[in-house]
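Questions regarding the structure given below will be posed in turn.
The excerpt is restricted to a subset of chains, each kept in its original location.
Letters A and B name the chains as they come in the text, with residue numbers starting at 1 for each one.
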Amino acid sequence: MSKPAKPLHLHPDRLFPAEASQRAIARQLYAQVATLPIISPHGHTDPAWFADNLPFANASELLLVPDHYVFRMLYSQGIALDALGISRADGSRAEVDPRAAWRLFAAHFHLFRGTPSSLWLNHVFHEVFGLRMRLNAASADHYYDSIGEALQRPAYLPRALFKRFNIEVIATTESPLDDLRHHRAIRDSGWDGRIVSAYRPDPVIDPEHEQFATALRAFAGISGEDVYDWDGYLRAHRQRRAYFASMGATSSDHGHPSAATADLGRERARALFARIVSGNFDAGDAELFRAQMLTEMAAMSLDDGLVMQIHPGCLRNHNRQLFHRFGRDKGADIPLRTGYVQALKPLLDRFGNEPDFSLVLFTLDESTYARELAPLAGHYPCLRLGPAWWFHDSPEGMWRFREQTLASAGFYNTVGFNDDTRAFLSIPARHDVARRIDCAFLAKLVAEHRLDEDEAYELAVDLAYRLPKQAYRL
Amino acid sequence: MSKPAKPLHLHPDRLFPAEASQRAIARQLYAQVATLPIISPHGHTDPAWFADNLPFANASELLLVPDHYVFRMLYSQGIALDALGISRADGSRAEVDPRAAWRLFAAHFHLFRGTPSSLWLNHVFHEVFGLRMRLNAASADHYYDSIGEALQRPAYLPRALFKRFNIEVIATTESPLDDLRHHRAIRDSGWDGRIVSAYRPDPVIDPEHEQFATALRAFAGISGEDVYDWDGYLRAHRQRRAYFASMGATSSDHGHPSAATADLGRERARALFARIVSGNFDAGDAELFRAQMLTEMAAMSLDDGLVMQIHPGCLRNHNRQLFHRFGRDKGADIPLRTGYVQALKPLLDRFGNEPDFSLVLFTLDESTYARELAPLAGHYPCLRLGPAWWFHDSPEGMWRFREQTLASAGFYNTVGFNDDTRAFLSIPARHDVARRIDCAFLAKLVAEHRLDEDEAYELAVDLAYRLPKQAYRL
């Protein structure tokens, strides 16, 4: 505990290649994009923050407890979730002094060396809170106090931070069961921050979700449709999508275990749905229903113009004991090998050539970048590739994404960066990392004479700003 | 349309590492191989070009219409194939002014930034046509006119270009149904360019090819054998292989959906073939028949000395609508996950240790480089690895190939580069890229003191020239 904390720097050249000629180019490219507004078309911030504009509680509640990137690493080294005050499945929490939790985190901050979490957190510490010593056991209290005091100041209220972060637009993610009251409150408040929703219907689409039956009942309630009838169920989706769109949403999002799609035809789909709502279905039915619903969502996209996103390939809640005690989203979601070529064919056979349809694909299986995703996106007019996602949202992961998709998809079949985070304070850090890596990547191409500088400048701005705006119709 | 075109450079250090010590070594290595003759042992140029030696028509017909690398990228961004004058499945074409198609291409040339297509095309523009402004909307007409005029000059006739490109030997690819009349005409003409064929029997081996029945009839006609009888069918192959060999062919090539091989024994093979020719077979039979035929081809290789190549793992014609309207080879072929370890075992169990058998393996699934292909090639005497192929025929792809095969296969179980292209004018560009990347890779090993310079010089020449000649017995 006695090791003194060292100075904390954010070097202006961080993440740029060490070789001088590339670094010089990267620096110049980055200068063009460093201060561009942030387009955040996909994420998980809580709209209540911006509706209520109340102060965040303290360092632990803000930065530790809600961030499963962070506490899963501590857990992997033997620190109990209860010692950090992580909330349990039943809603209770161990009685933990948030300062004690913070000290535990601080004493183990070396575990994050080299990881994206350390990049993001140090950026937040340095840029948002003005801290100048590294976090460790010795500086833990100083951090806890400094952050705690800052959070009480008006400049640290959610709306002030939104403005300070230069966010042009941010999308949150809500289920069809959400009445979007916070979005409405923001709109009614007259505040001019642009917060939009995204339509995420997984709970009413995934028959294996533990709350599917409950969700379906609520879906009936909120839509007024007979959602136990196939046509009524589809009408309920159309209606909620329209409502989301009226509240600014420009996209839907689908987090499925696989990328499977299906195109069953009306009668088979209706019969499948009947099995699903009867509760008398097997795993194959559930997978087929999710697959069919992706195609149904695509059909609706053609009508209402919502950009469609698929985030497939994660086995959620891998740790059975932990799931029972602590519930979902506790850092135990593990990627799966994921196939796209056969999986997407039914949907693409039907809509792949539609000029107005737009489908953004993500993956947790990097072996598909060069083999499947880039060739698909380099052909189908409707397809675009989402950025390196989740476990791959790191400097190395972003580099691999560019390196493995460039040949077949080029830059223009990708959608630029999106942060996919609920860690609001880390959003500038995440976009900064992405911009730096893209500039570093472009600098390499320039230094190796594969791209002229003027092209690289244009691309740097395209990747940081124009492409996400365009791809998400924002 | 008004943005003026910028100068077009081909920097002498392009594709070399930016770091000075490596760049200096790469430069010196490259100087040894830059002007070596081109060995092109596997490709898809049209022998009629060299037999007839007629001028190419215009820029669009030469560079845009036949190159699915190029038009699939345009298509992926919403440009209709009809707007480019791509020929349709029924042989018709939209009436498009080739200059208008070229302008469309030029206005979207930025889509290719960073891709291998831009490397190849800029090389062709600069080196073959002497163009010195980048292609864009403003320079489109200048390009179209300059290229059009050049193509009428004798120096731009196919045979003249062949000599100018310093091609020592090129292999085209023909089906057993081809009478090789163009190869015969070239030989009879007394011209000394070395154009050989390669035996590509997919249409008479793949029962799921839409023209299999027709092809089989033609196979009977051209061979005079009863190809509906298993022994006759095999005799027809032997006979056609012998004819191809007599016309200079040194290899066979097999483009199958998977790398599956089988060794059924005579009676089971005969029975399977009977089901196949009856038309009364299922997908499993078709796969098993292709698998069996790879082993049969290997057996014939042992007798006639043709080097065998397997190009597996592509799902052809993924875009159903496009296939119906425009037919094959329209940029909608998508790689599949491909396994080699179990798949090749039946063939290798039989012929893996034969000293005179040579089998060159390719892949579209890079995850197999280090895991499967390099360990197999680093053990079996008959196996060699073909270069980074198709979607991976990029600077990054070539680098990954070397980086991931070196440890287990070394350099000498690989066969150097082959271009696999029908884009004749791009052949020097493609070999130049490969030579540069191999020199850059070797330069890194030298700079990191893993290889002495004299070894790197020898390897550079081996990879560019000696290994392909040796591996393909040319």
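Note that in this section a contact is a pair of C-beta atoms (placed from the backbone, for glycine too) under 8 Å apart; a residue touches a chain by one contact, two chains touch by 3 or more.
What you see is a predicted model; the values in this text were computed from it and never measured.
Enquirer: What number of copies does the complete complex in this structure file have, with 2 given?
Expert: The complete complex, not just the displayed part, contains 3 copies.
Definition applied: only the chains that are shown with their structure count from here on.
Enquirer: Roughly how big is the turn, in degrees to the nearest 5, that lines up subunit A with subunit B by CA atoms?
Expert: 120
Enquirer: Just give me the whole-number Å value for how far the CA centre of subunit A lies from that of subunit B.
Expert: 40
Enquirer: Considering the complex alone, what residue numbers of subunit A touch subunit B?
Expert: 17, 19, 21-22, 339, 341-342, 345, 348-349, 352-353, 355, 367, 370-372, 374-381, 383, 403-404, 406-413, 444-445, 447-452, 454-455, 458-459
Enquirer: Could you list, by residue number, the parts of subunit B that touch subunit A in their complex?
Expert: Counting only subunit B, the residues touching subunit A are 6, 9, 11, 13-19, 72-73, 75-78, 110-116, 118-119, 134, 315, 318-322, 331-337, 364-367, 391-397.
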